[in-house]
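Left out: one protein chain. Kept in place: all the others.
Should a chain be cited, it is by its letter among A, B and C, assigned in written order, with residues numbered from 1 in that chain.
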Amino acid sequence: MKALIIEKNSMNILLERFLEEYRVFGPTKPGSDSTFDEIKSIEQLHLDYISTVLPPKKFFLPPNETLFSFNIKNGKFTTKEIRPDEKILILGIHPCDVHALLKLDKFFSGDFNDLYYQNRRKNSAIIALNCVEPSEHSFCRSLGTGPFLNEGYDILLTDVGTNYLIEIGTSTGKRLVKGLNLTNASEEDFHEKERRLKLMEKKFKKSMNISWLPKIARENLDHDIWFDLGERGGVAGSFPCLSCGSCTFVCPTCYCYEVYDAVDLSLKSGTRNRELDSCQLLEYAEVALGGNFRRDRKDRIHHWMLCKFGAAAGGKNSSCVGCGRCIRVCPSKIDITEVAKALRRG
Amino acid sequence: MEEITIDVNYLARVEGRGALNISISKDGKVEDLQFRIYEPPRFFESFLIGRKYDEVMELTSRICGICPVAHQITAIRAIENALGIEPSQQTRDLRKLMAISAHIQSNVFSMYFLSLPDLMGYESIITMTKDNLDIVKRGLKLKKLGNDITDLIGGRAVHPVTAVVGGFTVIPSRNKMKAIRKRLVEAKQDAYDTVDLFSEVEIPDFERKCEHIAISDPKEYSINHGRFRSTEGLDIDEMEYRDYIREEQVPYSTALHSHVKNRSSFMVGPLPRVNINFDQLSSDAKDAARRSGVKFPNFNPFVSHLARAVELVHDIDESIEIIDRVPLKEERRNFICKAGFGAAITEAPRGSLYHSYEIDNNGIVKKADLVPPTAHNANNIEKDLQEFVLTLLDLSMDEITLKCEMLIRAYDPCISCSTH
Amino acid sequence: MINAYLPNLAIIKKIIRETHNTNTYMLEFFDKQLQTSFSCTPGQFMMYSVFGAGESAISLSDINNNDITATIRNVGSVTNTILNMKEGDSIGIRGPYGTGWPLDKAKGKNVLIIAGGMGIAPLRGAITHIKNQRNNFGHLEIIYGARTPGDMIFKYEFEKWRQIKNSRLDLTADTIPANTPFECKAGLVTSCFPSMKTQHKNAIVLLCGPEIMMRYAAKCLETIGFKDDQIYLSLERRMKCGIGKCGHCQIGLKYVCKDGPVFNYTDIKPFIHPL
Partner (left out) sequence: MVKKPKIAIFKFTGCAGCQLELLHLEDIFLDLLELFDINYWVMVKRDNDEKEWDISLVEGGISTPKEIEEIKQIRKKTKFLVAFGDCAIGGCIPSIRNWIPQMEAENQVYPDTSTIHSMKVLGIGEYVKVDAILKGCPPHRETIVELLKSALLKIRPRLKQHPVCVECKFRDNACLITSKKMACMGPVTSAGCGAICPSLGRECEGCFGPMSNPNASALASIFKDIGFSEDDIKRKFRKYAGMSSEFQKEALHEWKK
């Protein structure tokens, strides 16, 4: 498909086009603590951001959502499904986060479809943005999920100096740029993209060797490191885990949720909701009569790390995409890449 | 006549735990009269020592759940006085708006929940809902308005979190302010209706001339700062408070009793405020007061309810004014911590509230001195009762008891505060 | 597409009192079509909704007829509310979910069933199945233990089970209060092992009960020659969705709701805490 270019300071042309069809969300602050928020005008958009606190997962699997409402009448209940159908467009999403969505797509389909997630995905457009400035915590390169993207986008933007290179991934993408007065991209633009990729790849400070991961996940169930992380001095200069759950909430591939009912004061009607949950929290594995399958902190951090290394759910591959958010957010400075290294070493 | 003994073991519809004991001899003399505050003290003045200057507002907030805002602002201002910090105009405005919102909440609570049932012949607002649903709903609505403003500026109605030394951690959004403004405009009628309600209900005809004190400022209806002035000529700066106001312990009460040096007890609260600062009320509030037919200055403590209602009209007017002028821009808070002494007096909903602190070079509190409104009033309440009860001797015991309780509730004592 | 989270209306047709805190419920979908197309295998479970209280995973405790059978012990919010329901009341259910007991693999083999407490619930269906297809299986041995005889459920089935051809039933209780008219041994389930008839050769073990009991039983079986891969057990974990999305029931690589609740012991042994 042919590629186009757009001058950076003409981005409002694209935005206006998007706004015709979608509610648009994008990064609204520069730096590492940006957030994806609604964009209504071009001044709100900060495509020069490095990372966001919460990943765009929040648009597809919101921290809290209503699944259906129920009503009890004459002892019989009726339910009313609540289906999300808003059209949203995520603008400026980085490759690691796109890969995370691809993983979640797979997870939320299969024998049982999660209609809530899937409807949202179906109604969304992804305008990705290749990374030219890595966060000091990210290691997507090691995992093959960045810094540049080659799947999962409707439109892909790359910063090539004064312009963005626009590559089209799907018919939606094609439709969205159709009729806009944009110049075709040249050979040089692609050379520039290539050059920037090379430059970018040199800038990573963190890495993780994924060929170890399956082995680590299999062999390290009773490693001392879990005690260190849970109770004692931590690993590689970190403090022990606080079990605050932050790592899981900022992780673009963590999906665990809790389901609960909320009744109104009539006691006859209410909603069933779900709220993101975290395996780091004590209550997560609690069952009736006070039982708990992961009471110790070490078991919880161990469960999470191994899940990210691919032991659970993600299947054979790692379920980590190397965005580095968990490293940045951890008040105890626990670094998943360092833990992986330490496990490999010892 | 018979000997009369009144024992109210717990006073209902007041904040905190207090009791009342009166005995009157056969010849109609008050033998004994005790407004007995038995709420256990919490020793804030002791444990504040050793805490840091920036925690003081958060800690003293917990003196009282009804007027946490007043304690926070007073504490902050006392600390600022100690550190020599001049807050910006925006900060002053937002603080005033927050203080006013707390006044709205607390005064409405006092009028509708605590005292109105007496005046309308009910046991509580709960039983009042049967025949007077509209009045109850109006009270709830007004109270909610106050809370929601505190919520918006302070982050939370009970024990807000954003007001700190030097300013606010965050400035509320313009849109939310606009929404509140709209509700304030709508509430004006409810405020007028409240004035009407409280000028119509029957109150005991009782007057006792005593010293009324409130802070006062020629330019505004004072809540957060002003000179400490009285109807008897007191006119001092907040830093001089301790040279003029003395406290004394009485054996039957955990609240200390105050008096003006070389003079007697005094009254603080909405009535003294309206009496002393009538000219600074908004013109609508003044009109409402005039229409009520009650003359100010007024020395019937039961007129306090009406004073609250008049203040409610003013509070709404001033809130709108502040919202219209405050720029809502982000500000930086810069200051250095140094040793010093600072005092502040503000008007809590129930009257003048005094805080003072001595801090050292590291910002650690070395001495704290707190006098809440009810500690100011406790002495005066007893003096009022002494005279008031003698006007009731023809009534049945139950009625005497109720009337005495009503007098106490007119002061709306906050007992937890008084025994901080 | 169907929304997998929406429960369907079901009516409680019959309630059988089992113990002071446990009842068995026979249910039927309100929607006749759903009821006729319903099919399940022993060992599977359903999600039961009580609106306001939430949802709980409950095993199918029999497979005999057109009913959906559940035996529920009162331990918390959902189960407590269910226990207070009457015949004719309605409830929300969805399912069945999970893998059942490996009855195909058990064909031609001797079957040893070991159950502790409520663990007999998901196993009753398997017993019924073996009884119905008696010729397809070898010797059937059932060992059932409970804390006290009063905690035993399905007492009315014991006689029928005893009458199954080529079978043996052994009952045991941890403690037996004086004057209990009920006949059973005193001791843990493993105390029945010495008198057990089933030997490891050509046998398959179906195990369900509290996790600690299962671990202990598996260890004892090992000492008498059983291999881990002969043992199947049904696990319990916290469950919120029942369909492998909420994450709560993960055990190592597996999801109890999707890959289980019945597992081969080899698959999950490393993830169950050692004794």
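To be clear about the criterion, contacts are C-beta pairs under 8 Å (C-beta built on N, C-alpha and C of every residue); 3 or more make two chains touch, one makes a residue touch a chain.
Since this is a predicted model, take the numbers as computed values, not measurements.
Undergrad: Write out, one label after another, the shown chains that touch the chain missing from the document.
TA: In the entire complex, chains touched by the missing one are A, B, C.
Undergrad: Among B:E45, B:D193, B:E232 or B:E358, which residue is in contact with the omitted chain in the full complex?
TA: Considering the complete complex, B:E45 is the one touching the chain left out.
Undergrad: For review purposes, identify every residue of chain B that touches the missing chain, sorted by number.
TA: 10-17, 39-47, 49, 51-52, 55, 58-59, 62-66, 68, 109, 113, 117, 123-126, 129, 136-137, 140-141, 143-144, 147, 155-159, 161-162, 164, 169-170, 249, 251-252, 254, 256, 405, 416
Undergrad: What does the interface between chain A and the hidden chain look like in terms of residue numbers?
TA: Answer for chain A: residues 32-33, 35, 53-54, 58, 63-64, 239-246, 249-250, 260, 263, 265, 267, 276, 278, 281-283, 297, 328-332 touch the chain left out.
Undergrad: Could I get the residues of chain C that touch the absent chain, sorted low to high?
TA: Residues in contact with the chain left out: 52-54, 76-78, 80-81, 84.
By definition in this document, only the chains that are shown with their structure count from here on.
Undergrad: Could you give the separation in Å between the centres of chain A and chain C, each centre being the mean of its C-alpha atoms?
TA: For chain A versus chain C, the centre distance works out to 39 Å.
Undergrad: Report the inter-centroid distance (CA atoms only) between chain B and chain C in whole Å.
TA: 65
Undergrad: Any idea how many Å lie between the Cα centroids of chain A and chain B?
TA: Centre-to-centre distance between chain A and chain B: 51 Å.
Undergrad: Along chain A, where are the residues that touch chain C in the complex?
TA: It comes out as residues 67-68, 70, 72, 75-77, 79, 81, 107-108, 110-116, 221, 255-261, 263, 267, 270, 272, 274, 277, 279, 284-289, 293, 303, 306-307, 311-313.
Undergrad: Give the list of chain C residues in touch with chain A in this complex.
TA: It is residues 1, 3-7, 9, 30, 49, 51-55, 75-76, 79, 88-90, 92, 236-238, 240-241, 243-248, 250-255, 258, 270-271 of chain C that touch chain A.
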